[in-house]
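The complex appears here without one of its protein chains, the remainder shown in place.
Read from first to last, the chains carry the letters A and B; within each, the first residue is number 1.
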């Protein structure tokens, strides 16, 4: 009985070891591979608390193991052990030591809490109302994300683009039900509430970003409906100069007719069936209530279709044919009628051509 | 045994509500119940304070537009007086004077009914004059929930006291029903205390701004 247990414990230990060896998760996703300052602050605190707590677990386990092994009743031993009432000294010891340990943990906790909440840079407005700090307004909707850059005057969706090596500030809110904005590798999450705007900052190191292929995964971390699990987004973290180029390119997106005839036909369908919700220019000046669906100005540059499907024409067509199959409960299903195979081809060609990157 | 025993003013115990184990249990249990009720009303007050200025549009009526001191003052006086009359009733209960106890309880009930009538008039007035309803705004929801829960307690308290009066009209006091009368009166005091808070937090603070 006992031996079986020890064996299982051993197995668990080996399993753990294997895990540690295989790394701490993927660099684009794991909280254990922080990509910047905010993530690092959380990570340091996680490590500090883990070290203290593993220490506690070890002490308790040793005491426990000794007690359980040493004081087993032998067969036939019917004696009554000494009835001990307690010990004041011991009580004081195991009250004071935990308090000391907790103080060691509490001080950095409080400091870090205030550090991570420091978004004063967002309030330092220039005369024209812009800020020196990069600000992104994040808006979460049933199962997609919108990212608005108020200083730059552009809007994009699903793929957040940020410059590396500087603090990026976020205003986050939700437009329907509560979601939560989380880029695990970059730092902690913050809820997108329906009644107020929350603020947070994150930072992406250039080095760490290139390790992760310049792409990080973002998640919705609050149950929001059937497709909560599929409400992913991506973060492209690129150097400042590339970011500036991207902004310039985004600003100049307009509804031009593509040269390819198939794509041009696709544009016609798009105008009839999609344009009332989806915009194709990044400088979208409509109020956010009118922006009912993801902005598609740079759809061709996306990492994944709808945040979850591989990025190619085939999957675009699959998605357009039956979005419900891929994201149950989404708001797009049934809003644009049936599309013929030809229409699907044309739309996909048009959409994939919406690019700002070369 | 003790429950149905006949008493005279001389043999009647000093604390009839706690003279039996059942009475003692009820007495203590009811105090705990009132503890839970206190938390319940505290939660309602917290909700009200959080939502008292929350209306969908600026033209919707707010607390300062609605309340009128004279009516609310009258209601407060009615309920405070009814609390006093229930104290008199309990005084006579402790002295084994069933008739006088019933009389004072009757006055308590009349005052309670008058309070209810005022409240119904008040709600009706808000509805017709201001369009202020349970569904018109978050403020409306919180207001009617808090004041309405209190009103519901008044209704229940009245029903309880009336039921006790009718049920025991013929047989007078004994150690079985003394705790019941006592607890009903305790409940009535609690309702009164809650109203004092509503008067202060909702009406007075509402009128100040």
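Rule of thumb we're sticking to: a residue touches a chain if its C-beta (ideal position, glycine included) is under 8 Å from a C-beta of that chain, and two chains touch if they have at least 3 such contacts.
Just so it is clear, contacts and distances are computed from a predicted model.
Remark: of the listed names "phosphoenolpyruvate--glycerone phosphotransferase", "ABC transporter permease", "Cytochrome c oxidase subunit 1" or "Glutamyl-tRNA(Gln) amidotransferase subunit A", the one matching the undisplayed chain in UniProt is "Cytochrome c oxidase subunit 1". Note that of B:19, B:55, B:71 or B:114, the residue touching the chain absent from this view is B:55. Touch with the chain omitted from the figure is made, among A:196, A:259 or A:340, by A:196. Residue A:26 is the one among A:26, A:165 or A:268 that touches the chain missing from this view.
Considering the complete assembly, chain B touches the hidden chain via residues 1, 3-4, 21, 24-25, 28-29, 32-33, 35-37, 39-40, 43-44, 47, 50-51, 54-56, 134-142, 145, 163, 167, 176, 180. Within chain A, the residues in touch with the undisplayed chain are 1, 4-5, 8, 12, 15, 19, 24-26, 29-32, 41-43, 45-46, 49-50, 53-54, 56-57, 60-61, 63-64, 67-68, 71-73, 77, 79-87, 90-91, 94-95, 98-99, 102, 105-106, 108-110, 112-117, 174, 176-178, 180, 182, 184-185, 187-191, 193-196, 198-199, 217, 219-230, 232, 308, 328-329.
One rule holds for everything that comes next: only the chains that are shown with their structure count from here on.
With centres taken as mean Cα positions, chain B sits 52 Å from chain A.
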